[in-house]
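First, the structure itself, so that you have it in front of you.
In this view, the complex is presented without one of its protein chains, the others remaining in place.
Going by the order they are written in, the chains are A, B and C; count residues from 1 in each one.
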């Protein structure tokens, strides 16, 4: 047994024989790269402990996936066409999908996606299917990379396998909620993981296999879990300070791209390749470039640009480095007033208003998880819907939806988090407040 | 009150009025830089959770310093010339020293010190006394930067102030032991911090004021604390895998310096400045360059060098990035045999033996802490000895030394950790084992 | 400092000088008696760890009361007529009230109250004001027992003092929720106590001083706290098995009283005194008898009665001792059917139906706490209402009520817990289910 210590799950074990595939995947450059990509981006600017990486999170998800499968399959399942063997037979396959589900994440994901236009999910699939060590190793162990990708993309024919990793109660979000809660030190995200696992059940809803909880024992923990997620979004993921840094980083990349296209600054070669995808670059070439990207490279750019000639870029980079962040205007100021003040200041400072006044619209239905694309994408008609629902199964396998039996959760459905914020440099905040 | 959440101490509070100085120091570029320097360097290669930074640790030490002072001064102190007022009157001063005690740390401290020849302690003092924001702010609040430096250097005239931050039971190591224990997930380092704080006492030993514990209530926690430290050194700080990565990084810098001096590779400007200190560079200039150094810059070098022409540097950098580390030879192989095998392999591969065979001699008296220079340096005759001893004070203020009254700790004094290890590329390990 | 270790609060400190009164109260027979009365009665029949006593809980409430006062008074309070001095000046007085708030609790409180007709709150006041060690000590330290009683009864003129101990966010229920959660092992009741304390504020609502939370930082923890309480009621306090045992114990006492009044069994002298209060017994005499009551005495009765001649009492006692409890009928059976089956079985077994069919109607508004008499009693017009509301105060001291700004809590107001259950001996359950 290979034992890995973890601040959340204590000991994560992998069988050196039966799970050698997993251990080999850990050693690939593609997976090691996740050490250099933080799980929560700029959250450490608000919560100094939140330095944990996608590497540790991915290990945690693989660990929980196996615990979920083992627990679910320890219960007798009654129900038409339901069988736990689908899970137990594919335990390794799903574990691999769990381990790799985030492998396409880049540094400062959202900011980066803003300038490349390519979602991290695309990269994940490319890495699994493309010319990579990860792909070679999966095939070496006679697992189909296509199947791994299908589980992650929710197009796999087995609904049970998909739902272990992508549903309201999946191994992914149970890991990140707990991990983010512990690492930030914000107690909100804590819930009783052991009890949740203990009451996990397999069931069916409208002919779809679903992961849910025992109806008799699971309602309170289900409510507690949904509430924990809600608190984490409201207080941690959408934290005012964190969002400011994220918006500023997006602005840095936007500005840098403008300047680069005008030949005023230079991008590192790999970044250049990703941003300006050209015909002559083969797909493999671009994938390779993407795999060279990590936070160190981008931070080094920021450090360099803080001394560049462009006043906008220079200022943004200096501020981000020193955590001298844009401040949010108080809620309730008239939008016309804000825009006019922005325009006026822009003219005065000769800085485009879009770099002076950053607009945030953090938005989430509380009961939904914005991290998953809920609707099947149009590109792939086979894509399974990532259900917004949490199911509780009675002893006869009948499903009840949580928000129907819980007034509290029913109420949450309608209370979406919808925060509109305007950020400006702290020294100009008066310009937006003054009558 | 400014509240900062922390995975170790939960809530760290700073008074917005009385401790405004601390809050202002947090916002300096010099302190923000610590966000980009990990507390445990390569330990995350062994313990994936151990990504915590010197930023978080420094906050923790400032927090504990105040708790220590508040607790110690809540007890009546009897004893000739002992007074808690020295502590309470200088609470802010010591807190500042605590916050800044690691501010001179660089990325990959030991590897970097190997090529610059300058200890991080030197940089700490330069940052506090030099032309920096930190210095300006300290002076603005009418605190003497010299006094801050003296506390950190253990030359301050008040022994009590020095010992809060540098002794066997100081705020520095209580924070890092617990923090490292939680973040690695290695339970070894845990001890009952609350009880330790509860029994803290001020006392005297041979005319020196010391921080110690209550003799009646403190022996078990003192033993537990010393044991926790011992386990952390043995299992975490001196971990075989972690040490391999550290040695390899030192080799990277050594090789790079050779190549740079021959004009074969180029260093980033700030690194160049630090390494080749020239007369024409003013001190401020060099300090400024040092402050630009962080892990991102060095990692970016490693990523670049992994594609360079020099086979040695290229290989080392590629391995470090992909965590394909040198392996330790089994204990007990004859040293002559190791050296001859190394020489033979070196000739064969045309690679200097010092890059093929890395030697580690992790060494520590268990009861001593190698992180502190024990002996006063000769340069500064005023420097106070960082005592190797832990004191227990009886109700009359009489000191007993822990190792004298505890057989267990007495035994530890003599059991030094002394691990000699030889690391070689995994694929050549057979060359060293073969008969 | 006197240090007491506690599984919930770790270290509870009392100042040997300034809080000598508290330490002296701990040593009274009246307070020591609480060691023999469990906090959760029969909950340990469901959760074997839940053996904690009212002694430990009372210590915890005294501890939290001081933390609450210290935290609240560390914040500047702005607001007409609001002052923290009222709290700081009366810190010891409120701590005493906190320590003694449950001192009148008897063994198996509700079952006992069923046959005596005297609420434990009455005994609490008698113990504080009567001829007891507690009373003597309070007076010895120049505290007014009447004031202590008034705080507990919510008739004290200072609303601030009252609310620290009796409101939706008081020291009493924060202690018992956490303590019960940890001791049962049911994770539901956990909430971030440190953050809750950190955001405690003093404010006003409709001219009444209230304890509440900071509006900007406290909404999530307030919601989490209300939810935690809801889960604990639903899953722990109203647990099916626990309630069965409690009902059976009530039946034991009811039957025993009947038999005793017919001279068929004998009561221990002190129990006899309490139950049949006679004119010739002076008040002091009865109080003294009550103070001799504890769980040991009642359990010894149960052990004795399990061998008595009366079939009903004998059976109930044997079952309780061996945890062979009555079983709850499934929900949804027609009430007419239940009653008819009960009558039939009663006739058949020649056992009164009230001992065969136990009816439970656990009921609680989720947002209310049934443990507190909400409405001022008619007897005492000065009695303060124990608010059902939780307040959040903005920086100008304006109060918002939680259920108005939180959809989730708003929804809870209407979702009362209302569980009607029918319990019968397990071997006769079929008689109630049969066609």
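Going forward, contacts are C-beta pairs under 8 Å (C-beta built on N, C-alpha and C of every residue); 3 or more make two chains touch, one makes a residue touch a chain.
Note that the structure is predicted; figures quoted are calculated from it, not measured.
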item	value
Absent-chain contact - pick from B:67, B:234, B:314 or B:398	B:234
Listed residues A:83, A:198, A:241 or A:288, member touching the removed chain	A:198
Contact with the hidden chain (one of C:20, C:36 or C:337)	C:36
Residue of B:24, B:121, B:146 or B:192 in touch with the missing chain, whole complex considered	B:192
Interface with the unshown chain - residue positions in chain C	4-8, 10-11, 27-29, 32, 35-36, 44-45, 47-49, 51-53, 55-56, 59, 182-186, 292, 294-297, 299-300, 303, 321-324
Residue numbers in chain A that touch the chain omitted from display	1, 3, 10-11, 13, 74-75, 194-195, 198, 217
Residue ranges of chain B at the interface with the undisplayed chain	187-188, 190-192, 194-195, 220-221, 223-224, 227, 231, 234-235, 407-408, 410-412, 414-415
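Operating definition for what follows: only the chains that are shown with their structure count from here on.
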item	value
For chain A paired with chain B, centre-to-centre distance based on mean C-alpha positions, whole Å	34
Residue list for chain C, restricted to those that touch at least two other chains	194-195
